[in-house]
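One protein chain omitted, others in place.
Chain naming follows the written order as A and B, and within any one chain the residues start at number 1.
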Amino acid sequence: MLGNCLENVRRKTPLVHSITNYVTVNDVANALLACGGSPIMSDEPEDVADITSICGGLNINIGTLNQRSIDGMFIAGAKANELGHIVLLDPVGAGASKLRTDTAIKLMNTVKFDVIRGNVSEIKTLALGCGTTKGVDADAADTVTEDNLEDMIAFAKSFSQKTKAVIVITGAIDLVADSEKCYVIRNGRPEMSKITGTGCQLSGIATAYAAANPDDKTKAVAAAVCVMGLAGEIGYANLLPGEGNSTLRNRIIDAICNMDAEALNKGAKYEVR
Amino acid sequence: MLGNCLENVRRKTPLVHSITNYVTVNDVANALLACGGSPIMSDEPEDVADITSICGGLNINIGTLNQRSIDGMFIAGAKANELGHIVLLDPVGAGASKLRTDTAIKLMNTVKFDVIRGNVSEIKTLALGCGTTKGVDADAADTVTEDNLEDMIAFAKSFSQKTKAVIVITGAIDLVADSEKCYVIRNGRPEMSKITGTGCQLSGIATAYAAANPDDKTKAVAAAVCVMGLAGEIGYANLLPGEGNSTLRNRIIDAICNMDAEALNKGAKYEVR
Partner (left out) sequence: MLGNCLENVRRKTPLVHSITNYVTVNDVANALLACGGSPIMSDEPEDVADITSICGGLNINIGTLNQRSIDGMFIAGAKANELGHIVLLDPVGAGASKLRTDTAIKLMNTVKFDVIRGNVSEIKTLALGCGTTKGVDADAADTVTEDNLEDMIAFAKSFSQKTKAVIVITGAIDLVADSEKCYVIRNGRPEMSKITGTGCQLSGIATAYAAANPDDKTKAVAAAVCVMGLAGEIGYANLLPGEGNSTLRNRIIDAICNMDAEALNKGAKYEVR
């Protein structure tokens, strides 16, 4: 049962340092607070080592990266590794530009990541060392389906073995894999793709979950993925006539805020393979 | 009828690269998703050429500009021009500072813009090469009214002829002009001025509309202006007692999300002069 992972987050209130894009940063902060964590943001190279030192986890998201924030990512990553903190990489737009692809790969080669979370196009870009992505969304020709599920599970496990990180591939079906097992998760709603930043929010939450549950990071991250997907289902069910993607955004964070272990245990839809 | 412009956006899902201010960027992204487009943001000079290359439109908004993002605007603008993409300029605060005025005018002299959208103070600043603006709002002494409508239409057409761009002047009455015709639009609600970023959202949406309707950009942009104004009317009508500007912001994006061609055709209030 995943509910105890949720309870550990609410009990420990992990402080998460996010170096993240300015598009969705406010939602990341409110989602972290909603799940029971505590957010702090900083990307200035002179500031990040001190900030990450007082935290339990570091969430590196390369959306709207710039030369200054890239420096900050490497400095914070090194400090977090030194202190044994949880570190997560969200390679937003890897494959969409040379700078993003190169930065994500250089980060992977320099910083030890506990978790890497992206859509299938981004994760494939990291695995192959190159890629083409249509913006920040996964390529339609390139998704996890019931038909290619076996292959994608094997890919995720193999990439986890190579990187020593929990690999999270999100989409209509979500995969959370280490080298030995893979959580196949079927929570969520297609309407979530019409809101900017649900992936970024998940990366923040997953960092908090891993930080509060260091003994089983794979399970903790799977719990975070279920929380986000289940919150999407609850938020969608709570929509009133005339409401759309902006209100759905609020209702999803509200649902994260109100979720307890019992609701998570009851609503999580996953199998381990 | 403007509804077919809306349907083209929903059918083509134009990817829009926005270099925009960090105040309203999240709303721009959600408004783009709501209207049927897809958003990506990047302002780092090393990143922008790749990002804009995979898009159909480029939205340059100079609010919270800095030396790095200004470099990004010129690089992205040049690349978008080279590729024949739609490019829009939103000269936020032109007239309020020398840097903003100079940057907007230098952009106009360097990049070929398909659309320029601002309030009347900003557009007059661009046309005159200088100006004074009270912040990011139009000067009260300086608005489009029924009394000066003829003159303002002539001004908009003349500035369009000079710049070869569709000129959009937004306010209580909105004007969308090319050198030959001017849409005079009377949608919207005064309460929209109590929300930050409705203009920025419109610039994002207008870029998507022009990108998805290249054969009649003036009509497409007029449709985008009607969508935003009509969404303001619907959002305001949906407000419950006790709700204010923050909820109105959400309800406007929700209304954009739920709008279809029929509702747009029925609700758009415009004449062509």
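We adopt the following convention: a residue touches a chain if its C-beta (ideal position, glycine included) is under 8 Å from a C-beta of that chain, and two chains touch if they have at least 3 such contacts.
Since this is a predicted model, take the numbers as computed values, not measurements.
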**Fill in**
In the whole complex, of B:24, B:42 or B:238, the residue touching the missing chain would be B:24
**Message:** From the list A:68, A:106, A:164 or A:273, pick the residue that touches the absent chain.
**Reply:** A:68
**Message:** Among B:65, B:89, B:206 or B:259, exactly one should touch the missing chain; which is it?
**Reply:** B:65
**Item:** Contacts of subunit B with the absent chain, listed as residue ranges
**Value:** 21-24, 26-27, 63-67, 93, 96-100, 133-137, 194-197, 242-247, 249-250
**Request:** State which residues belonging to subunit A touch the missing partner chain.
**Result:** 15, 22, 25-26, 29-30, 33-34, 38-44, 46-47, 50-51, 54-55, 68, 234, 238, 249-258
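Please note the rule applied: only the chains that are shown with their structure count from here on.
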**Fill in**
Distance in whole angstrom between the CA centres of subunit A and subunit B is 33
